[in-house]
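What you see is the complex with one protein chain gone and the rest in place.
Which chain is which? They are A, B and C, in the order written, and residues in each are numbered from 1.
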Amino acid sequence: MAKTFDKLAYNSLNDFVYGSAPNPVKTKHGLVIGGGAIYPELNFTLPPMEVTAANMPEIKQIYSEMIDGVLKRAVELHAPGLVVEFEMLPEMTLVPEWGIEVNNILVNAIAEYHAKYGLKGALRSTPGDVREFKRPPVQRSGEIYQNLLRTIEGSAKGGADFIAIETTGGKEVHDEALVNADLTKVIFALGIMGTRDMKFIWEKIVEISNANGAQAAGDTACGFANTAMVLAHKGFIPNVFAAVVRVASVARTLAAYEAGAVGPNKDCGYEGVYCKAITGSPIAMEGKSAACAHLSAVGNIAAAVADLWSNESVTNVRLLSDIAPVVSIEQLIYDCRLMNLAKEKGYGVTFRDLLADSDSKWDPQAYVLRPDVVLDISKDLIKAKTPFLRTKAGAKLAIDKIRKAVDNNEIIIAEREKPWLDIMDNQVEAIPDDEEKFWHEIKGELELDKFIPSEYELK
Amino acid sequence: MAKTFDKLAYNSLNDFVYGSAPNPVKTKHGLVIGGGAIYPELNFTLPPMEVTAANMPEIKQIYSEMIDGVLKRAVELHAPGLVVEFEMLPEMTLVPEWGIEVNNILVNAIAEYHAKYGLKGALRSTPGDVREFKRPPVQRSGEIYQNLLRTIEGSAKGGADFIAIETTGGKEVHDEALVNADLTKVIFALGIMGTRDMKFIWEKIVEISNANGAQAAGDTACGFANTAMVLAHKGFIPNVFAAVVRVASVARTLAAYEAGAVGPNKDCGYEGVYCKAITGSPIAMEGKSAACAHLSAVGNIAAAVADLWSNESVTNVRLLSDIAPVVSIEQLIYDCRLMNLAKEKGYGVTFRDLLADSDSKWDPQAYVLRPDVVLDISKDLIKAKTPFLRTKAGAKLAIDKIRKAVDNNEIIIAEREKPWLDIMDNQVEAIPDDEEKFWHEIKGELELDKFIPSEYELK
Amino acid sequence: MDLNQLSLAVQKGNAAKVKEIVNEALAQKVSPSEILNTGLIDAMSVVGEKFKNNEVYVPEMLMSAKAMNAGMQVLEPILTSTGVKPIGKAVIGTVKGDLHDIGKNLVRMMLKGAGIEMYDLGIDVTAEAFLAKAKEVQADLVCLSALLTTTMPYMESVVKEFEKAGVRDQFTFVIGGAPVSESYAKSIKADYYADDAVVAVDVAKKILAQKK
Partner (left out) sequence: MDLNQLSLAVQKGNAAKVKEIVNEALAQKVSPSEILNTGLIDAMSVVGEKFKNNEVYVPEMLMSAKAMNAGMQVLEPILTSTGVKPIGKAVIGTVKGDLHDIGKNLVRMMLKGAGIEMYDLGIDVTAEAFLAKAKEVQADLVCLSALLTTTMPYMESVVKEFEKAGVRDQFTFVIGGAPVSESYAKSIKADYYADDAVVAVDVAKKILAQKK
């Protein structure tokens, strides 16, 4: 299933718009994602409670309550379709039966609403990357790894439409790199460790998904670029740094597509916009209507080229109106209604540009999601020939693009952010193009008790 | 301060758009509402806890936490301005000191953020209409009534920009009328009881507000038309009935403006769109980003001609990202950003129509908020000469308009809703134009222990 | 005699017809409790089902309830004299500090339609008032309503008042209102949560059936 991507999926910026992807994906109940319209993707999680065998009956009941509330409201609001994401808690992958049982509850509820009301629902099942439960993580063998694969297989067999995951290979180095705003190590973690792990694990995911009736959807640099985003939001690291990490993470997420994933990419992977530009696969994104899960600087712009519009995650806490998942689905449906109507009336590109322009000057993290910037950078990024070189190129291209935008007053950044552009530039400059050479240069600076080099084909 | 409105504030549908009102209102820190841009209006309330003297220290601390969180996030997101609504809990009006103390905390926080960051914040203080605490309610005298006035006075003196209220005069009859879907009694309750009480109480509110440095903002048919909306949402009464109640409620809310209110009208008063068409005063509205407080059929269309965009109300429950009020302000700010940019780029009317068209065919309650429908109905409604006749005219005009839209497939309603158009039509038809006559006709059918006729100048 | 006609008259909300058939049935020596159960209460169950299936609105349900009441007025003196008791008794009210009564009134009307004797204490009701009335009428159910986050904690005060008086276990508490939930009911040791008036009827019937 290995694919290579060496040119953009788009010829014109005008085609690069929400709801439409060159390679749409069709679900079991007939929902076409990327086929013209944008649909909601609803995610929910448990309220404060432990995931134990004793709690499983209650847990299943909570998921039932959430899915029923969400589907009921979707029907009431005449939503034509939606995707539900089941992001498993760690224990639900460590004990595959638990994840699979909940997976099946959701599959059945979706089928029931399709039969009764014609609602085209689909399920994205997202096991947790529990391989990091052991420290240092064993990425390619052992019981935990086997349970991850079993959970994927069981979810697919149980009827999930999509399999997604937030993999974390390379995080062992990346966390430290982030809090130290060390771009060299970020690029090592993403470009060598991350992309190698992605290739390995996504070939497995594609194989198991395909063999069991599900589609391999996509990954997210959540543990990398979103951690950077959160740190920047708290003022821990510069926004420009987080923005560069985002683009540096593209090649890592892209590796899933090279291994045969078909989309939709996972909601929290904002770098998905680059993957869409390069692969033509549809993507999920999250913005203002995911504020329940995390605040962000990309509330509107995140929707500009999205094919699914997500709330990221809510617990079923009770708000004044209803439980939070129902509140979320209502907000997402109204957002999608508006965007779809704009498109139908011929204002798709206009609306996309309003979404982009309304955010892009306030934060470099928003700026690098601009559709024009995405196509521009992607075009050059794919000229690099390996995942590692694309990671490095992504960082460099982002730095240059941001610098230019700052100079042209297209982005407003704090004075203290500015020196970081030079700092990062110098760091990237010094990174060799040869992976082995880079590994031997950097080895001495890494905490080698934190990861197992051989799990990343490093000696 | 008595005013009369006998023509529309608009000559052209193209001018009737969000963010702009013919008679804008300016706040103490210089925010102009209705001056071109739409701003967020943020409301919050207490989590489950009793309002008692013993709890007041904690209550004040919770309000402090909420206002600080909201203002901080507004600054981070570069919001140019916002209105905060302090909707008092009943005890905070029954014991004016309590309401005033919290009012002052909010005033001070807003002033601090204006001084430090230039954020143009404004406070809308909304005492509760506690007159109904006694049953049957004493509307125009007594201790409770005096405390209501004292709370208004104290809030205005304390520095609130706006005074609003949700009055409930007539609800004694209206509640019963609603659950029985009895339009005759609805019109009596709104058109005679409600409008008379409004005239009385709003003359007081205008006088006290003006004398103490605040502006008298507006009212809402919350206890009337929103109760109808909620009952319709639950399937208790027909949606067409709720839609007709909405338009029948216009004359009641309008009475505040006749008494000298200047806006912005209160968020939950969806009939505010009619008041804006008639008076030219700005209005607050709430839709999809108020889903935390109540689900609705008007998620997008509610914004079409709004000048403030509100979340209605949230408690400070903690979500995964932050406390709910912070989540709300983030969503509102992004909504407003997008709408304001659309306007700046010349797409104001286009965006307004997208908002309206995306909802209006799915529910008659949405349909009657369409800007074109609002201007059409308002034009005829103000031909009626008294508040009562306007109430009756509103109902009749709404029935006719909805019927036509159903016939033209501009609204999709359930088959079982359709007979209600005739039922309502017959009921309105039978109502005499003379108020005294109506009262004597209907008297026998009312539960006369539920209200005091003389409080409504009825004998 | 075919009580089906009576049931249909209740379902259609035809009070005059209901009265007429009840009188006719009594003349024909149909047992009063059969008239009550087969003719009136079952009819209201049918109406409740129709409501759940989105076939009728609340106003239609209320008309049926009124028609049923018309029949009850004829029946009651006879039921009392023959020792037939109501299927249960309930005290209902909106708790202290809270003025919302529309939902509470609906529950009252629906429970009455289900044949339960209702004692409505109105709004802004203290714990003491709930306790006094529940003891006085020997209620089976105590139904509490609250619509504000700031009044719902008072529901717990009511339950505690009953505990303090040592009579908690003699009554079954059913609570409802927008901010209230199943888990809140559990947390304050109320017995049941009812989402709306129709669910309240199901819950009440279940409780009263268990008590038998």
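The criterion applied here is as follows: contacts are C-beta pairs under 8 Å (C-beta built on N, C-alpha and C of every residue); 3 or more make two chains touch, one makes a residue touch a chain.
Please read all numbers here as calculations on a predicted model, not as lab measurements.
Novice: Over the full complex, note down every shown chain the hidden chain is touching.
Specialist: Those shown chains that the absent chain touches are A, B.
Novice: Give the residue, chosen from A:T27, A:N265, A:T315 or A:Q427, that touches the chain omitted from the document.
Specialist: Of the listed residues, the one touching the omitted chain is A:T315.
Novice: For the chain that's not shown, point to the residue among A:L123, A:I152, A:I165 or A:L178 touching it.
Specialist: In the complete complex, the chain left out is touched by residue A:L178.
Novice: Which listed residue (A:V32, A:L89, A:V138 or A:L458) would be found touching the missing chain in the intact complex?
Specialist: A:L89
Novice: Kindly note down the residues of chain A that lie in touch with the hidden chain.
Specialist: 45-51, 89-91, 132-133, 135, 175-176, 178-182, 227, 231, 234-238, 315, 414, 416
Novice: What residues on chain B make contact with the chain left out of this view?
Specialist: 318, 320
Convention: only the chains that are shown with their structure count from here on.
Novice: In whole angstrom, what separates the CA-based centres of chain A and chain C?
Specialist: 52
Novice: Roughly how far is chain B from chain C, going centre to centre by Cα mean, in whole Å?
Specialist: Distance between chain centres, rounded to whole Å: 34 Å.
Novice: In chain C, which residues are in touch with two or more of the other chains?
Specialist: 149, 179, 184
Novice: Taking each residue of chain A in turn, which ones touch at least two of the other chains?
Specialist: Chain A, residues with two or more chain partners: 320.
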